[in-house]
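Here's the structure, in structure tokens; my notes come after.
Every protein chain of the complex appears in place save one, which is left out.
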Amino acid sequence: MELHELEAIAEREQSQRARLRILCCAAAGCQASGSLEIKRRLETVLTAAGKLAEVDIMPVGCMGLCGHGPLVRIEPSGELFERVTPADAEELVAALEGGPCNVPRCDRNHPFFTRQLPIVLRHCGQINPERIEDYIAVGGYRTLYHVIHEMTPAEVINAITRSGLRGRGGAGYPTGLKWATVAKSPGERKFVVCNADEGDPGAFMDRSVLESDPHLVLEGMAIAAYAVGAEQGFIYVRGEYPLAIERLQKAIVQARRLGLLGAQIFESGFNFRIDIRVGAGAFVCGEETALIASIEGRRGQPRPRPPYPAESGLWGMPTLINNVETFANVTAIIENGPEWYASIGTAKSKGTKVFALTGKIRNTGLIEVPMGISLREIVEEIGGGTPDGIPVKAVQTGGPSGGCIPASLFDTPVDYESLAAVGSIMGSGGMVVMDEHTNMVDVARFYIEFCKDESCGKCIPCRVGTVQLFNLLTRLRNGQGSGNDLIEIEALCELMRETSLCGLGQSAPNPVMSTLHYFRHEYERLIGAEVEHGS
Amino acid sequence: MAAKTLTIDGHLVSARPGAMLLETIREAGITIPTLCHLDGLSDVGACRLCLVEIEGQRRLQPACMTTVSEGMVVHTNTPRLRSYRRQIVELLFAERNHVCAVCVASGNCELQRLAALVGMDHVRYEYMSVAYPVDISHPRFGIDHNRCVLCTRCVRACDEIEGVHTWDVSGRGIDSRVITDMNQPWGTSTTCTSCGKCQLACPTGAIFPRGVTVGERPHASERIALIVEARKQRW
Amino acid sequence: MSRLRIATIWLGGCSGCHMSLLDLDEWLIELAARAELVYSPIADTKHFPPDVDITLIEGAIANDEHLELARTARRHSKIIVSFGDCAVTGNVTALRNPLGPSQNVLQQVYIEHSDPGGVIPYEPGIVPVLLDKVVPVHQVIPVDYYLSGCPPSAPRIRALLESLIEGREVAVDVRFG
Partner (left out) sequence: MTTPATNTDVDRSARVAGDNRRKILEATMKRFQYQGDALIEVLHKAQELYGFLSPELLSEVAQRLRLPPSRVYGVATFYHFFSLAPQGEHTCTICLGTACYVRGASLLLHELEALSGVKAGHTSADGRFSLLTARCLGACGIAPAAVLDGEVIGHADRSDLTARIRALLGHEE
């Protein structure tokens, strides 16, 4: 494959594109709501009308507003229809050429669309994720060519460093620094691993990216591999995501066939092969060292760091581990330059962040916003508040490792440091909205139960601490708690945070500590009279 | 290479480069609790009892898996470390049925000793009162899972020294359990060589020689290090 | 100096801790000079008296009577000592816990493992009703000091009592089993 061949594919794609197009969301959420049946119905209607040749019906990735799915967009008008049913097919076809159509339309001027800044999600809902040609037509794999032929590995790392990109998996470690460590660590072989073990309950960002734009991630990984000197990559993806796995498999085969992965990529000396490893249901495998154990075919138990995987990872070799969203940012940074990327966001948190906005919120879905946006803008403007007008009480970010931020702090800007300062974390991007009817002790107990079930059992504070914490919260909720219990709960939280072996155990108390901090009265109410006298 | 000089609890000590903090602390005559560590076996850093404070490091570090470095300033016995250690031992006692009064290892048990060492005079947590089986299908040894602390010393002794890997851990979290082969009665294991190293390595009365009663199981874990030494030296 | 009022109570345990107390031999005479035993299974008393200075509780909380006596003792005592492993941990008395709630235990003991025609005794007010779970004393009342051991040896009991009587800081080592 040479550059001109790539461009030829893009041109051919663009010239063959029909003027009239119907784009049906074929991501997991809308598929579950019957979007494939809608697509079939549209084909039937067009066939009957003898118009099948004039209109392209494209299955595309996530269009964002998952809670209102299935979503269908028509081009060139760009109108977006929500809650479409197969019976709407005729009207949608009519709408293509301006005919009458009573299918509910989304307001494209709604803040849900206008406040977003898609970088990672820029192709989502625009291209057919199962066709590499679609990706090439929007400029895909040209950055990889540029990198291989015109940049040295050091220049690539330098660009990523200057962009200010930080790990999107949650902890926010500077990506450039990680790449540089892997690049300079000695090793016979090196590996690049994409962490797609998105395990936070209430998060589906990575799933949507993989289902909607798998090549973007592959290209990002290939660039990383070139930069750090790796020839083998793995994508560790949750077994719960069959559609993402299927699309990744297809994407890898397609890329290999075109010589964009494999040996001598773009006729250069650079080789890079990617294999998929399917997770088997263990949240802890999102932790780097547990993930490595799992790829090596062992129980997914973490080990103490140092050494860090960047120095000694898979089979003891230097290993770069980044998550899906981090890799998905790479091409845009190289393409537009690190300065452009660094101009978005805040002083310490650059670029955008993808969030899965769920819970008691009108506009459930996938959003990408610039860092620094306030929680209020996300919840009230983009999310449109709660569906039934009950006031919002809190928003939970960071999943089981994060915390609950009360509505009174909704002016907090969304960046790594600010979220940490209010007792939560950025996390991988789950954002669950809770209304006034939500019992915060139950929420804390829900997360601790999750961590208890997901604890690997290796270290004592997490293995037994989660169970004792869960028992204490259960006792409290059942009205059998005593004033002493809150002291015990706090002591256990501190123990787990300070002494657990890995991030799972260290952060497991966060939901309890943050709710105890902001909603202590809800705990105290459960203990009964004795405390109420005091308060 | 020159020896490393570091400060442990206010005392200057020197250590050979590459030494682990745990051995250096012990050589300095300081007692620090451990459970999953056993001389002669690889370390896993799982029990968290040997965590120490190292100045300039945000997180506590397990002494058993931390390499000494020049100028390191280490605290092994601060109030919060003492409080954490006690809590960890409490959690262990609450997890399974550690009833010293009726245990073969009483008087020779590391867990019992740990309770005394960290001053754990009572357990604040609710006892979980589990009902695990006792496997005495093996002709020479038995295992009472109710007394297991999941330190995995048996697993490592079997794998690293005897080389047969009869033992492993099944399940996860609080449901973790050590197993032999396919989670089958130990006596039916096809890989076990009946060498007894697991029994030597066991810190509590979980794995015991058959025929002993309360307080009769001797503690002989230090023999594991001797065996390793013997193998190296080809005695 | 007025004599201290000391009580000992015997809940779910084997009385071995009390035997160990008696092992103090001649020191008991010294003790008697400084303290008065106002309630104990080894004294002829029916009701737990008020204004007790130190109460040693042997045994775990296994039935409703234990629970009530422990609460009474707490109300009337300045200092409560969990005396021996059963009081501190549940110990042997709590070995029934893995069998499940009290009904399962009674069923196994009085029906399944008994001669044919066994019946589960049920005479509330006469036969104490078992609690579903045997628990250590500190899970039902606040405890001030813990003396582990099954039983605690006489010298350790003496060390504890001496510090308490003399108002010194209590520093008794931990020794389960």
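Letters are used for the chains, namely A, B and C, taken in the order the chains are written, and counting of residues starts over at 1 for each.
Just so we're on the same page, a residue touches a chain if its C-beta (ideal position, glycine included) is under 8 Å from a C-beta of that chain, and two chains touch if they have at least 3 such contacts.
Only a predicted model underlies this, so the values are computations on that prediction, with no experimental measurement involved.
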Chains on display which the left-out chain touches in the complete complex: A, B
Residue among A:A10, A:V45 or A:C66 touching the omitted chain: A:C66
Candidates A:E368, A:D415, A:E454 or A:E522 - the one touching the absent chain: A:E454
Option from A:A10, A:A159, A:V192 or A:A282 whose C-beta touches the chain left out: A:A282
Contact with the hidden chain (one of A:P76, A:G269 or A:G297): A:G297
Residue among A:F81, A:Y145 or A:F204 touching the omitted chain: A:F204
Among A:L6, A:A28, A:L165 or A:L495, residue touching the chain not depicted: A:A28
Touching residues on chain A - with respect to the absent chain: 28-29, 31-33, 66-67, 69, 198-204, 207, 238-241, 277-283, 294-301, 356, 358-360, 364-366, 396, 399, 430, 432-434, 438, 446-447, 450, 453-454, 456
Residues of chain B (touch criterion as defined above) contacting the omitted chain: 159, 164-172, 179-183, 190-191
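To be clear about the criterion, only the chains that are shown with their structure count from here on.
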Rounded Å distance, chain A centre to chain C centre (Cα mean): 58
Interchain centroid distance [CA atoms averaged], chain B/chain C, Å: 33
Rounded Å distance, chain A centre to chain B centre (Cα mean): 40
Chain B residues within the chain C interface of the complex: 93, 97, 99-103, 106-107, 112, 115-116, 119-124, 126-127, 129-131, 146, 215
Chain B residues within the chain A interface of the complex: 44-48, 51, 59-62, 65, 80, 84, 87-88, 91-92, 94-95, 124-126, 128, 150, 169, 171-176
In the complex, chain C residues that touch chain B: 82, 85, 88-92, 94-95, 97-99, 133, 135-136, 138-139, 143, 146, 148, 150, 173-177
